[in-house]
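Every protein chain but one is kept in place in this view of the complex.
Note that the chains are named A, B and C in the order they appear, and that numbering of residues resets to 1 at the start of each chain.
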Amino acid sequence: MPPKAVRKLHQHEETTVPDRITEIIEELAIANRILGHEGVIDAFGHVSIRHPDDPKRYLLSGSRSPLFVEPDDILEYTLESEPVKPPPGQQYSERVIHGEIYKARSDVMAVCHHHAPAVMPFAITGKSIVPVFHVGGAIGAEIPFWDQYDEFGETNLLVVKPEEGRSLARALGGNSVVLMKRHGATVVGASLRELVSRSIYLCWNADYQLRASLIGTPQPLHPGEITLAGAINVKTTAATRTWEYWSLRLRAAGFWPPVRTKAKPARAKSRAATKKSGAGKKKRRR
Amino acid sequence: MPPKAVRKLHQHEETTVPDRITEIIEELAIANRILGHEGVIDAFGHVSIRHPDDPKRYLLSGSRSPLFVEPDDILEYTLESEPVKPPPGQQYSERVIHGEIYKARSDVMAVCHHHAPAVMPFAITGKSIVPVFHVGGAIGAEIPFWDQYDEFGETNLLVVKPEEGRSLARALGGNSVVLMKRHGATVVGASLRELVSRSIYLCWNADYQLRASLIGTPQPLHPGEITLAGAINVKTTAATRTWEYWSLRLRAAGFWPPVRTKAKPARAKSRAATKKSGAGKKKRRR
Amino acid sequence: MPPKAVRKLHQHEETTVPDRITEIIEELAIANRILGHEGVIDAFGHVSIRHPDDPKRYLLSGSRSPLFVEPDDILEYTLESEPVKPPPGQQYSERVIHGEIYKARSDVMAVCHHHAPAVMPFAITGKSIVPVFHVGGAIGAEIPFWDQYDEFGETNLLVVKPEEGRSLARALGGNSVVLMKRHGATVVGASLRELVSRSIYLCWNADYQLRASLIGTPQPLHPGEITLAGAINVKTTAATRTWEYWSLRLRAAGFWPPVRTKAKPARAKSRAATKKSGAGKKKRRR
Partner (left out) sequence: MPPKAVRKLHQHEETTVPDRITEIIEELAIANRILGHEGVIDAFGHVSIRHPDDPKRYLLSGSRSPLFVEPDDILEYTLESEPVKPPPGQQYSERVIHGEIYKARSDVMAVCHHHAPAVMPFAITGKSIVPVFHVGGAIGAEIPFWDQYDEFGETNLLVVKPEEGRSLARALGGNSVVLMKRHGATVVGASLRELVSRSIYLCWNADYQLRASLIGTPQPLHPGEITLAGAINVKTTAATRTWEYWSLRLRAAGFWPPVRTKAKPARAKSRAATKKSGAGKKKRRR
């Protein structure tokens, strides 16, 4: 039964033929909430995916804390981080982080920017986070640092200018995570679920490493172990299990997102399909 | 939808024309509960605002733990920390902290006194808290210390005499936070929301700084970064997002305050308006 | 309104003339649950009060984790720690801790034995806990250590023999807390509420002291401050506020105890009164 249950978890049960983009947007809302619920993101931080039908677009919520993001909050952006349609409300000021990374890394399908408590001691001291347990292999062999001050001098440390986003993307390079001095971290993934998993286990790894360093010398994974263990989270069994686990915890805590009611960020074709089924859902939602 | 939702969050949905003072008192109750819910205040600690219509008065709950403060608990005080009307129950013994700071600092519109676990290691050792991440910039470049013993010798460490409050206000000076040795902290803000945000991020900053110091040397923000990043929390986007976040978390946890039923601390004009709408609310509340 | 609300909190709302012993037993159940809920006691640990009508008896739950103790679980014991009536189920094996302390200390009206995570590092290393903040003054100037091994050699470390209890009581002396090496702590109070408050703030103080020692040298209260601040928790305002706070948190979490249905441990006179009102309550409970 697990696989079916899991599939059901990110579908709205009543709809019989949900269009693909609606499903993806609802999964993005769930991912936002999981990262808010599992202690990675608090009031600030954001999570995006590359548009599944157009690699030159990405989907990102309007300005709202991820724990409370709803499918209706998701907006569509160009890679210049301009909203495709006039946004109904405020936008994240740091969205260039997403646009510039999608431009620089065609392999990246999802991006998360956060200031998780677990990583902050490293971002503040410049000490490196290294994988110290098998699941932590997901963060990769090297996590580079980026200091906004080095290139841009004294700022409010928010990454708001395209050139700041580009500089951060350069520092990320081909890695999976970049630590931002006196600020936080940015994590990328080849899929939304890989991103969620990597973001969460980055925190656990950082916490284990910090506490381990209080009683001895943390022993990092051997190089080959990083590569091999780094693939665990994207294997079907593990990926299914973690997604179900975080989803059921989110649901049990009462934070499951409402379903989508409008066709805001969807492309032409899917928009029509959504509109129809959207009407019925609008009522249920109220 | 966010801005509307947020506005709704601190209104009682049924009332069509709420008077301003009622709204402000309800927001103060919410702020009390947010600070109780987010780990800043436990059984002890208190939160006040300067009276919006009379800078020579302030609003503060009667003796009750902030997590459970109701609008009806809010009392009106003179800057001598005398209740304007005979209080129905017990009062906070340390209310001079509020009165004396409002006297000394005309720019201060809100005050919070607390003993948050995150700041206690600093209050106990005399080590300085410095801003170590962008949002922590809100605490300012310098957090002075105050030791009641220096001027008043051995006491129970409660700030109950006007001269003790005045001494604390002098130590605070023009800063945003003062640490009280072997006691806790007092935080001020130019608005209630700035105060809430600063109080919460002071704790996060202190926690990050402490844990960072376990693995290396925490690197504080550059001076210009403190000024620039210190303004993030009062920018509309950030202020709206954090207030919504903490409010929705409070509501989800079941700690949303009841609405106001009586006109206790309001001034003449608004009292009348409140009384009328108050009747209907009284029933709903039971 | 607070005082009334608080009084109501530990009454069963329907009864009009509750007898005193029933009220006291219900308050003991609440105290058990508060200490279970606030992180002082987990599966093990226990809380007793001296019998209000007979200083040669004490009231203590049968073998059950404090978070789930019900008024019906409370048994009456002689100071030899023998149950006055045959107990319906299992008993705490360490109840001599209570009996022997009540014998040795006529001023003690309530006893709590626990293994709170916050105090364990001190019980394990033999480092002293000292009051480091005003509310922590409640623990007193000196917390002695007791090591069962010193007098009794290798045991399972449970305090089960009368002579073990007596030895512990001697180590406690005239103090308010005794730390038990490789085991936990025992706390006493002149009232149940003082005991609850002291037990909780002992933990906070220990946690603050430990974390403070990671960044510097914790500065304990001055001798006179300990005496003066140690009295804060028993002042009416503070005692009312903390009891309301912990009670409302307990209730909000869904752990409020059911009311009493039987007259088990009560003395002759009160037993009759209870029986009558008990019948009605029995139904409500199911």
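The criterion applied here is as follows: a residue touches a chain if its C-beta (ideal position, glycine included) is under 8 Å from a C-beta of that chain, and two chains touch if they have at least 3 such contacts.
For clarity, every value in this text was computed on a predicted model and none was experimentally measured.
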Partner chains on view for the chain not depicted: A, C
Omitted-chain contact residue, chosen from C:H134, C:R166, C:H183 or C:R241: C:H183
Residue among C:M120, C:A190 or C:A252 touching the omitted chain: C:M120
In chain C, positions touching the absent partner: 42-44, 62-65, 67-68, 72-73, 88-93, 115, 117, 120-127, 149, 153-158, 181-184, 210, 213-214, 254-255
For chain A, the residues touching the chain missing from this view: 1-3, 132-135, 137, 204, 207-209, 211-212, 214-225, 228-229, 231-232, 236-238, 240-242, 244-246, 248-249, 252
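In the analysis below, only the chains that are shown with their structure count from here on.
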Interface residue overlap between copies chain B and chain C, same or different (over half shared): different
Length of the line joining the C-alpha centres of chain A and chain C, rounded to whole Å: 47
Of all residues in chain B, the ones touching two or more other chains: 214
